[in-house]
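The complex is shown incomplete by one protein chain, all other protein chains being positioned as in the whole.
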Amino acid sequence: MRISVFSNIASYIRSVFRGAWSIAESCTTAFPYILRWGELRKEITEGYPDPVSSKTADDLPPRSRGLLFNDIDRCTGCKECEKICPAQCIRVEEEPGANNSKIWVSVYDVDFSRCIFCGLCVEVCQPASLVHTRQYEGAAYHLTDLIASFGRGQITAEQRASWAALRQMSESDEVTL
Amino acid sequence: MTIISSEPVRADLTLWEIGPYHSSLPAPMRLKLRLDGEIIAQCEVETGYLHRGLEKACELHPWRAAIAYMDHLDPEVAIFGELVLCLAVEEIGEIIVPPRAQRIRIILAELSRISAHLVFMVRMAKAVGSETIVHYLLRDRERILDLFELVAGARFSLNFLRFGGVSADITDGFIERVLDVCDLIRIRIKEYNDIFTFNYGFLKRSSFVGKIDPILVKSSGMTGPNARASGISFDVRKDMPYIGYDQFDFEIPLGRGEGGIVGDAHDRFLLRLREITQSMELLKQVSDHVPIGEFQNEKIDKEYIVPPGEAYARIESSRGLLGCHVVSDGSPCPSRIQLRTPSVANLLAIPQFVSGIRIEDLPVVLASLDLGIAEADR
Partner (left out) sequence: MMSEQNSWIIAWCNSISFLSEIPGWAHALLALISTYCLVIVPSGALMVYLDRKISADLQARVGPNRAGPAGILQPLADLLKLLQKEATKESSWRQNVWLSVHTMALYSTLAVMPLGSMALLVDTEMSAFIPFWSALVLALGTMLLGLSQDSVPGWFGGIRVAAQTLAGSFPALIALLCVGVRAGNFRWSILANCQDFSPWSWTFLSNPFQFIAFIVFVMSGLVLLAIPPLDGGVSMSDIHGGVSSHLFGRRLSLFRFGRFFGFFFWSIIAVVLFLGAWKLPLQVSEGLRAQEAFRFLATIELIWLLAKTFFLMLFITWVARVNPRSRVDQITDFAWKVLSPFSLAALVGASICAGWKAFL
């Protein structure tokens, strides 16, 4: 079937105008954004870090998983967190403390350069000493700065000896009692 | 993994190697193109640049840590990796999941699907060089990520699902916020359509480009939106329902070829846009039926050991059929976790259908496949 020249021309002109119309429509849809017309178009990228963003650490949702913090006084050194950690970023060393009920957690290092903030360690922590803080700004200049140490520090040989003696004493006390 | 087309390599053509990093590639991979002028004659795909040994890593860690690893199967849509592992383990242990947890899982999965499709649209817009819509889309995805942060505490690596439920209950007002976000996105979709979807320039760039045959879909094992855009109606949510998808009424959109022909790049784009709408419908239905109750099977505590056995679970991720084969020998660590990821099939199909397109269309075609290299290389 032969298509007439006129219908060809008509469809050509129609497609040109359709293209022009569609492009004009796209542009006019986006234009109100320049002037921020309407409630829905007011939302823009939040400036970070300045001007001070509307979102501070307090505005984060309650469950946000920020940097880890270990309250060493409550930590029992059970090493559950070390075992479950998928990234193996927690290192715990502990020794018997001055009395039988206390464990001296000498090293508790969290390597934030490896941490994936999955939250499993916090979940398994029985005494609930390990928590996620709301702190999320953890950038540092050196890799070593990313290791957070919560441990009580290594003890000296004399301390170890004296604590062992103390434990012995309390044990013998219990026996005598 | 190198994927080559079956034809013998012709030496009279220009060789152009792209990658592993190039702006036309959605993710690290390598393409060896044989060009006839500006037309691609043959194509070879080489992947493996994002291999992390994920399956092996899962075997080296406790069961619970494996969930955290599955988050990173596809970092954009973490929930699907978790979900498929949980479903497989629940099948082994015959764990009953409380209905409330099921609903929460559906809500999260559908939100992830919306967010993944928004990112797909971002890639598509970047491939054709339309900058404005990119920012609008990312702005709206941010609302969904806010919801994730509210419920799970993280925006990407949720680590929220547990065997037998979820790790925490949803907070008060969460469902209302989900509905608000749905309403917002429904308004925005109208804007996307005006600015981008039916823009003449975009239609010119994407319609009639990169058509995938239903035969190719079947031979390469493509699933998900790419297969549905070619007219093959297969959706795991409908055909093999899991986590209670069968209790809801939703339709699976199919490619109709409005822009050009069925199965072209624009069809795949439109299909995903429809899936967003359909996911929002589903969310609306689910939000009415979130029963009150526990969110975690109480028998599954921290000391739970998965009994010996094996199971295969499959779900519909945002990219297609995601399968997971889990073997347990009763030890604290998984014995084997093997994954069937949808993006591999998409990668396999590339050499079969890109010959004949212009190199300017290559970014559009690659973006329209929604390749997740992270899950293909794993």
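Of note:
In this document, chain identifiers A and B correspond to the written order of the chains, with residue numbering beginning at 1 in each.
The rule is simple: a residue touches a chain if its C-beta (ideal position, glycine included) is under 8 Å from a C-beta of that chain, and two chains touch if they have at least 3 such contacts.
Remember, it's a predicted structure, so these values are computed and weren't measured experimentally.
Considering the full assembly, B:Ile195 is the residue among B:Ala78, B:Ile195, B:Ile232 or B:Val326 that touches the omitted chain. Summary of contacts with the chain left out: across A:Gly47, A:Pro127 or A:Gly153, the touching residue is A:Gly47. Shown as candidates are B:Glu110, B:Asp361 or B:Glu375; the residue that touches the absent chain is B:Asp361.
By the touch definition given at the top, subunit A reaches the unshown chain through residues 16, 23, 26-27, 29-31, 33-34, 36, 41, 43-45, 47. One chain is missing from the display, and on subunit B it is touched by residues 14, 16, 22-24, 35, 38, 125-136, 139, 195-196, 199, 201-202, 204-205, 358-363.
By our rule, only the chains that are shown with their structure count from here on.
The distance from the centre of subunit A to the centre of subunit B, each centre being the mean of the chain's C-alpha atoms, comes to 24 Å.
Listing the residues of subunit A that touch subunit B in their complex gives 18-19, 22-23, 25-26, 29-30, 40, 43, 45, 60-65, 83-86, 116-120, 123-124, 132.
Put simply, subunit B touches subunit A in their complex at residues 57, 61-62, 64-66, 68-69, 71-72, 132, 135, 139, 149-154, 157, 159, 167-168, 171, 184, 187-188, 191, 194-196, 198-201, 302.
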